[in-house]
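Note that this complex is displayed minus one protein chain, with the remaining chains in position.
Residue numbering begins at 1 within each chain, and the chains themselves are lettered A and B in the order written.
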Amino acid sequence: MIAEYGLFALIMALITACGLTAIPMWASFAGNGAGMNAARPLAAANFTFVAISFALLTTAFLQDDFSLVVVANNSNSLLPAFYKFSAVWGNHEGSMLLWILVLCAWTFAVALFSADLPQIMYARVLSVMGAIGVGFIGFSLFTSNPFARNLPDVPLDGKDLNPLLQDPGLIIHPPVLYMGYVGFSVAFAFAIAALLGGRLDAAWARWSRPWTNAAWAFLTLGIMLGSWWAYYELGWGGWWFWDPVENASFMPWLAGTALVHSLAVTEKRGVFKSWTVLLAIASFSLSLLGTFLVRSGVLTSVHAFAADPERGMYILVFLLVVVGGSLVLYALRAPAVNSGIRNAWLSRETLLLFNNVVFLVATLTVLFGTLFPLLMDALGQGKYSVGPPYFNAVFVPLMALLVPVMGIGPFTRWREDRAKRWMHPAWVSAVSALIAGALLPFLGQGFNVWVALSVLLAVWIIAGLWTDLRLKKAGSHAWWPVLRRQSASYWGMMFAHLGFAMCIISVTVVTQWNVEKDLRMSPGQTADLAGYRFEFHGASAITGPNFRGDEGVVTVTVDGRRVAELRPQKRQYVASGQIMTEAAIDAGFTRDLYVAMGEALGQDGAWSVRLHYKPLVRWMWIGATLIGFGGFITLLDRRYRRVSVAARQSPEELAHA
Amino acid sequence: MRRLVLFIPVGIFLGLAVLLYRGLSLDPTELPSALIGRSVPEFRLRALGQDHYLTEQALSGRTSLLNVWGTWCPTCVAEHPYLMALAEQGVDIVGLNYKDTDAKALAWLERLGNPYREVISDPQGSFGLDLGVYGAPETYVIDARGIVRYRHVGEVNERTWAGELGAAYREALQ
Partner (left out) sequence: MRFCASLFLWWLTLPVGAVIETYEFSRPELEVRYHQLVEELRCPKCQNQTIADSNAPISEDLRRRLYEELEAGRSDDEIVQGMVKRYGEFVRYNPSTEGATRWLWLAPWLFLGLGTLAMIGVTVRRNRSVETPRDYASDIAELLEETKE
């Protein structure tokens, strides 16, 4: 019966979502206060029903209810319990339900924390989010019902979860990623509500900014977790593959990064309003586009869900309604006139505008590259592939363009600045960046022009942040009061930019200095790699809960001193027969040592083994975590916790604008 | 006038939507042969179970089908009876025994019958690689001048023969 209750809860969720869409929106135009007030309880009810539905699906997985198609296809009685839990979203139907759960959680969160918003604003915001909920709950019910039964032939056991997904990373990666992906719906809903009200102002920017920053921070962490997971789970040491599915989550991140910056301008200076609102629509639209690309099968990807044109058609129609509709609304209602607010060539506005241009170009480039094979195919021009060599070649220089501006952005003034004011410290930054670039590579494997360049860029960013603190301290004697005076938003920016600098160094160093060897190793044989001596001690059979396999033992020494013992595995899963490589990694702050096993060769116990030395690879995930952490810090800013003065004063004015 | 600029995003989106709609009816995994309209690549391989060698000459002079098969391929078993029927109707078929062992292949033909005028033995898959074969079965239509006219991936049966594959063969005959 669990499945039927789950289905019933999902149907109730659809009904409440319909109510949430229709009633507050109607009331906001009719001026009906009770109708608008209904938005909060409806959002709460909607969330509750979805949560019940999700909990029941999870129960079905934990109880091995193989009468459910999704459970039978994606779980197995031998599967460890925590993987049964993550198996809920290791498939199309369940992950869609997770999508919906996250969406309704965001909706509910907006309902909870919207006490300071004018009634008409929160009514419309929640209504727009309800409409998105209708679309996706409908999608789940009509095309991908997670509660479909396998009747009357209930299988005795399930086909098992794809072994690639049997990993702790997969327990947290999808929920965090979806928190980000779906979180942009809040920024989107605020944008639509503001367009409907015809009032895009600093108050709107201030309301939507913490939500946008939170979603963006989640998305950053989600992408980071995905990359980390791919690195240790796929068994060949890569961390970013420019696969269409990765690009699908990366494009909203790029647009979202532009949005996070342009919201700052709109909030502080009341300019770039049309542009900011367009970015808010674009970020969420790209999330939806990503959902379409992942689930429709129009592109080939290693991670795509089973292709189904019917589902693709549903999402496409939904995209047309949501994205097409909002862009038409944008074209009709966004302010077309110049705000008349002045800013000079050298001003923080201009620098942030440049940031936006670069991120927009990067988004369009990734979009164009991802869809290019589809475009050529649609035009009958044949089959093409666009892969990492292309994306790296165009993306890296684009990101490098940001850096010169990042080094002066933090201390450039709004409205108008004169370079004379900071010319001296900027020269100091530039010289220290040059010196660091020339010298620091010698700490590694010697001078390398790309590593030198990356150090130069990273130090320029960090020196810029430092210069800013120095300028802020000018005139006062003690550091502490100066540091204390800075807002949470400011510290968020510091962390995020610092993280970006770390990523630049990491990506370059690991690309340039990565050492990789594929070897045949028999027991007792050693191999030297970047100063480390790897010794293979043979492999022995192992048995896991739902797999059998071999485990090799490799010890690593430096000058006879033992550094690590690594135990890579080669597994065969019982239910599916799939073979998996479990790499063994000795993680370190300055380097990772990575060992993966290929095949057993011959009779003497020899195996083909892949050894990797990956310098600074961890900095990438530390850097990305800092970026996401910076996003979360901004939420602590006192500005966002206070009632917006303008909003309190004139709800009526807002209503009739 | 300025307002018109604001319609650019919706214009771009509509273009994108048309592309995505088109994408739904395309198959991204279907890969046409790069050899269509070109000559069969040069090769020199032994005829299955015999001592003489075959070259690309064996595939010119008359319109024929080049069928890639192996005893390890279950679909090849499924399509075999239909190939026998085609051969009886007078369709000229050349086999390419792909990544297989001669002994197994000969036993297979013994058991199921031999629809092939010649069977090229390609145990290493080197000719297959030059042809751009990526699985089995695959069937190529090659005209009298030795030009590849069409490639069919998957089983040959009544339905596919009534479709593009058969049409390509009949067109190549003329």
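Heads up, the rule we're going with is that contacts are C-beta pairs under 8 Å (C-beta built on N, C-alpha and C of every residue); 3 or more make two chains touch, one makes a residue touch a chain.
Just so it is clear, the structure is predicted and the values come from calculations on it, not from any experiment.
Checked against the full complex, the one of A:350, A:432 or A:512 touching the unshown chain is A:350. The missing chain, though absent from the display, is touched by one residue of A:2, A:313 or A:361; that residue is A:361. For the options A:301, A:506, A:546 or A:634, the residue in contact with the chain missing from this view is A:301. When the full complex is taken into account, the listed residue touching the unshown chain is A:270, out of A:138, A:169, A:270 or A:544.
Chain A residues in contact with the hidden partner, per the touch definition given at the top, are 163-164, 234-236, 238, 243-244, 269-271, 297, 299-302, 304, 307, 338, 340-345, 349-350, 353-354, 357-358, 360-361, 364-365, 368-369, 372, 376, 381-390, 394, 398, 415, 487, 516, 518-520, 570, 577-581, 583, 596-599, 608-610, 638, 642, 645-646. By the touch definition given at the top, chain B reaches the unshown chain through residues 27, 29-35, 72-75, 99, 125-126, 128-132, 134-136, 153-155.
We take it that only the chains that are shown with their structure count from here on.
For chain A in complex with chain B, the residues that touch the partner chain are 274, 278, 281-282, 285, 289, 292, 296-300, 309, 312-313, 316, 319-320, 323-324, 327-328, 330-331, 334, 336-337, 371, 373-375, 377-378, 382-383. The residues of chain B lying in touch with chain A in their complex are 2-3, 5-7, 9-10, 13-14, 16-17, 19-26, 28-29, 31-32.
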